[in-house]
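One protein chain is absent from this view; the other protein chains keep their places.
Chain IDs A, B, C, D and E follow the sequence of writing; residue 1 opens each chain.
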Amino acid sequence: MSKTKTVYFGAGWFNDKQNRAYKAAMKALEENPTIDLENSYVPLDNQYKDIKVDEHPEYLHDREWATATYRGDLTGIKSSDIMIGVYLPEEEDVGLGMELGYAMAQGKYILLVVPDEDYGKPINLMSWGVCDNAIKISELQGFDFNKPKFNFYDGAVY
Amino acid sequence: MSKTKTVYFGAGWFNDKQNRAYKAAMKALEENPTIDLENSYVPLDNQYKDIKVDEHPEYLHDREWATATYRGDLTGIKSSDIMIGVYLPEEEDVGLGMELGYAMAQGKYILLVVPDEDYGKPINLMSWGVCDNAIKISELQGFDFNKPKFNFYDGAVY
Amino acid sequence: MSKTKTVYFGAGWFNDKQNRAYKAAMKALEENPTIDLENSYVPLDNQYKDIKVDEHPEYLHDREWATATYRGDLTGIKSSDIMIGVYLPEEEDVGLGMELGYAMAQGKYILLVVPDEDYGKPINLMSWGVCDNAIKISELQGFDFNKPKFNFYDGAVY
Amino acid sequence: MSKTKTVYFGAGWFNDKQNRAYKAAMKALEENPTIDLENSYVPLDNQYKDIKVDEHPEYLHDREWATATYRGDLTGIKSSDIMIGVYLPEEEDVGLGMELGYAMAQGKYILLVVPDEDYGKPINLMSWGVCDNAIKISELQGFDFNKPKFNFYDGAVY
Amino acid sequence: MSKTKTVYFGAGWFNDKQNRAYKAAMKALEENPTIDLENSYVPLDNQYKDIKVDEHPEYLHDREWATATYRGDLTGIKSSDIMIGVYLPEEEDVGLGMELGYAMAQGKYILLVVPDEDYGKPINLMSWGVCDNAIKISELQGFDFNKPKFNFYDGAVY
Partner (left out) sequence: MSKTKTVYFGAGWFNDKQNRAYKAAMKALEENPTIDLENSYVPLDNQYKDIKVDEHPEYLHDREWATATYRGDLTGIKSSDIMIGVYLPEEEDVGLGMELGYAMAQGKYILLVVPDEDYGKPINLMSWGVCDNAIKISELQGFDFNKPKFNFYDGAVY
């Protein structure tokens, strides 16, 4: 039986395109035999006190809620083996950017996963530099997380 | 005479709104007596071999150029005293996000500077958490960089 | 069968109260199915050359002994998955404080474990801030170390 | 004129002995020509919203207040050149311990300052190991912070 | 069945003596039941695009090749549990030195492995200080990587 790794699942859920990529990447991880998804960290499932700010906008200004959710995500990154960023070149996300910088500092292997149809489009220079590898979503199911190698994103920067 | 600090000037230059904020923040730093702007790091002035990719799009795929520009920016962050992010809540930038994460790891004081008219609007949770303080552009000229204190962004998160 | 984690067991052994908490926490870990206690690090069992300074006070001034024991403990922290601090609010310990700061820098999940009767009493602000979670000893046996989450200490600071 | 360094002034203020050491160390720094005390960080002067919990015990449970004061102190450490710990061997402090661990991770020079009459008494092993030097309070006024060297604490550990 | 650890295998392959030590250490790891060699990182097997510069000297000046191979090795260190340096006191290697410094920063357990006939000969002070333990090649097969302890190199420095 295969050894398995845990991941921090960095991905947006704010529009249709993000949701499609989110689900496709999640499904690939479920079927990847080198992944321990049960013990991985999914930010959407880990908001403080299970409060979702879109349903409870009064928490938008709650510093206790924000601090705990922020630190929860940092805890998720440092406690996981791998940092995954589901990356849409045309909808880049500042929060994912910061998570990538933190994951780099914590010595995590950083893998960007890009929808097949977007792979190769220009991405931000700092995301290009911080990642240890960048693959298509269709490659995620078969990716061997026990042998995490470096490679360049095979596309442009801006 | 005042002691002075150097900054890494994290700011976008891709549209009118960004350009206005860029110039306003730069002007405030020029007039701030606690800032040594001459020895500060401005990414726009430090692209490898002085090549600007908007004028030379063939460099979009040049890995040597990308590596050197990326590492140049990391060098700018680690060699400066302070990390400044000119921050537009409605135009957040993944590259700035990654720079904030890296600056946090390097132990830099992180200051977000927000246009007065945007101050208070919701910002990404990870930017909210990573910054040590967040002020209006109009407060930048008088900010004492020799006494960098912590405070919360006085606005919402999402 | 459950995946297991190793811990660095930060706990004092200098008086009766500490010894009771030490034993109760150790027993809970022995019975926790997510813990690999055999490969965990217990400082009391890892003094250099198996010399205990209370029996051999001449080592109190031995810099070789002190260096090796100090570095042994740092090695234990960095080589373990989790940092546990058995924490007595009324008998806080500077050595545990330093270990918590080092564990934070190494990206370890930091769990404070407090005797049930003391849980809620004020603790030092820096211990409050550095921990990723703080639970009662009675909760330790059932704690799932494969899903380490953030939460605040449910008590006061001073 | 001499170059000057800023310090994070780690010291307790909870009883007479601590207060005497606090004042003696502060006075020595005021007279040390290599110190820029004006721009140094004194935790007692930097509690969030200038609220002191001993006067306002209702803040003991306020997580916003605690978070901001905790992060204020971390900001003070990372933004200062030097970490000073006023260290009483018989009244060691867990909060100072954690600050020492954090300062080590941030690459700060760590100096313990011990009252003359206590110098040489046993100190905790982790404090012994983490400091880069340890001197008497009477040596603080003349200490050259522009030439920070390593040396062992000239006393015992326990 | 034993738990296993992955290693970064830092070792030279440039002359006979290095090759003998390389093979002896590799064989010991193969037979060590606490090692997962399949998922470990061997630099010689991970040069970018499988290009070996000794066969293709035109890559000596290729910055893309150099960047990717350099980052590949850093990825190998941060993604492995343990840093092993096969260490020949009379043929010390600057590249291994830098890898040791990087591994220290990433919180890896650092083990130097020295040929039996060379064990005890003087080694560089910085290698002496950075390692967490140093053993003979003959001890490597039986070394328990699940209980990584600190010890000094039992030999001289220069």
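Keep in mind that, in the parts below, contacts are C-beta pairs under 8 Å (C-beta built on N, C-alpha and C of every residue); 3 or more make two chains touch, one makes a residue touch a chain.
Since the model is a prediction, treat every value here as computed from it, not as a measurement.
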Chain not shown, its touching partners among those shown: B, C, D, E
Among B:72, B:120 or B:155, the residue in touch with the chain that has been omitted: B:72
Option from C:23, C:49 or C:63 whose C-beta touches the chain left out: C:63
In subunit D, positions touching the absent partner: 3, 107-109, 132, 146-152
Subunit C residues touching the omitted chain (full complex): 63-64, 67
Hidden partner chain, residues of subunit E it touches: 53, 60-61, 63, 66-67, 69-71, 73-74, 92-105, 122, 124-130, 152, 155-158
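By definition in this document, only the chains that are shown with their structure count from here on.
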If a chain touches subunit A and subunit E alike, it appears here: B, C
Chains touching both subunit A and subunit C: D, E
Candidate from C-D, A-C or A-D with the same interface as A-E, over half of contact pairs in common: A-C
Same or different residue numbers at the subunit A/subunit B copy interface, by half rule: same
Intercentroid distance (Cα basis), subunit E paired with subunit D, Å: 39
Approximate Å spacing (C-alpha centroids) for the pair subunit C, subunit E: 31
Shared interface positions of subunit B, touching two or more other chains: 63, 67, 152
Category of the chain touch graph - line, ring, star, complete, other: other
